[in-house]
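Encoded as structure tokens, the structure appears first; notes follow it.
Now for subunit A:
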Amino acid sequence: MGMIRVHELSKRYGRLQVLDRLELEVERGRCTAVLGPNGAGKTTLVKSILGLVRPESGTITVDGEVVGSDPEYRRRIGYMPQIARYPENLTAREILQMIRDLRGDPPETDMSLGEALRLEGELDKPFRTLSGGNRQKVSAVLAFLFRPDILFLDEPTAGLDPVSSATLKDRILKEKAEGRTIVLTSHVMSEVEELADTVVYLLDGRIHFQDSVASLVGSSGEVNLERAIARRITARVVA
Partner candidate 1 sequence: MNTLKIARYQLRDVMRSRWVLVYGLFFLLMTDALFRFGGSGERVLLSLMNVVLIAIPLVSVVLGTMYLYNSREFTELILSQPVRRRSLFFGLFIGLGLPSSTAFLLGTGLPFWAHGGAADAGWGPLLLLLGTGVGLTLVFTSLAFLVALATEDRIKGLGYSLGLWVFFTVVFNGLVLLAIYMFSDYPMERTVLALSFLNPVDLGRILLLLNFDISALMGFTGAVFKGFFGSGTGQAVTVGALLLWLAVPFSLGLRSFHRKNF
Partner candidate 2 sequence: MPTDRVGTAWPVGLLLGGLLILSGGVGPLEPATHWTDQSPSGQEHEEVRADTVSAHGAHEGHHPAPPMPREETFSGREWVVGPDGDETTITAALARAEDGDRIRVQSGVYTETPILVDRSVELIGEDWPIIDGQGEGSLLRVEADDVRIQGFVLRGTGVSHVRDHSAILVEEKSRCRIEGNRLEDTFFGIYLARATDCLVRGNQLRASGTRESNSGNGIHLWDVDRVQLEDNHIEGHRDGIYLEFARGAVIRGNTSEGNIRYGLHFMFSDASFYVNNTFRRNGAGVAVMYSREVVMSRNRFLDNWGSASYGLLLKEVQDSRIDENLFRGNTIAIHSEGTDRLTFRLNRLERNGWAIKILANSQENLFESNDFVDNTFDVITNSRQNPNTFHGNYWSQYRGYDLSGDGRGDLPHRPVRLFSFIVERKPVALILLRSFFVEILEVAERVLPVLTPEALVDESPLMKALTGDEPWA
């Protein structure tokens, strides 16, 4: 049974139908990459599951719980947004403390990623002075802070230097190995190939296809995922 189930999910912004009766099942304990062209609705889908976007219709369940007005299910979710923006006059430490506060000070928090990313020196500067990369790091630390069962990572490595990027990816793999459910969006196909078990391809607000990385690469005969996906899309269009 899927960790996250999306049924008949529709969302429009004005005249633009972003999600169109979308069906999706995300398997427990696996890493699912949501891919698709710009504006395909990846972020909207993730935000709908998080409750940030209010869909027109459809239901979403997270571990059997229907997403509605009760925000409790989000206690088990860690979220790393695409662009890390925070209150400009607060420091990273204050933000971490605030989120800890809001979650009722859980005893077990995990700052190891912060240490690995060498963020310590940046924690006490106001946000407005932080570089894009450092903001992204804070965002990552926040997502992993409470050892959540489910992780939503929206373009996690965008803007990170290669070393930090590798550190973060190691961490993602470690979480996967520990049985956490991960939903990932990315434009870097090598990254997807490295991290994801399953690929979900969004097009025009619907799932264009959903397949495992292994089967995609294996059946296509292409050398890598990027090629395999490209081939899969053109094949569909031709057919």
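The criterion applied here is as follows: a residue touches a chain if its C-beta (ideal position, glycine included) is under 8 Å from a C-beta of that chain, and two chains touch if they have at least 3 such contacts; residues count from 1.
Here is how the candidates were picked: all candidates are chains of the complex that A comes from, given by their letters.
All figures in this text were calculated on a predicted structure; none of them were measured in a lab.
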Subunit A: touching candidate in this complex (1 or 2): 1
Please name which positions on subunit A make contact with candidate 1 in the complex. 11, 13, 47, 50-54, 69, 71-75, 77, 79, 81, 85-90, 94-95, 98-99, 101-103, 126, 142
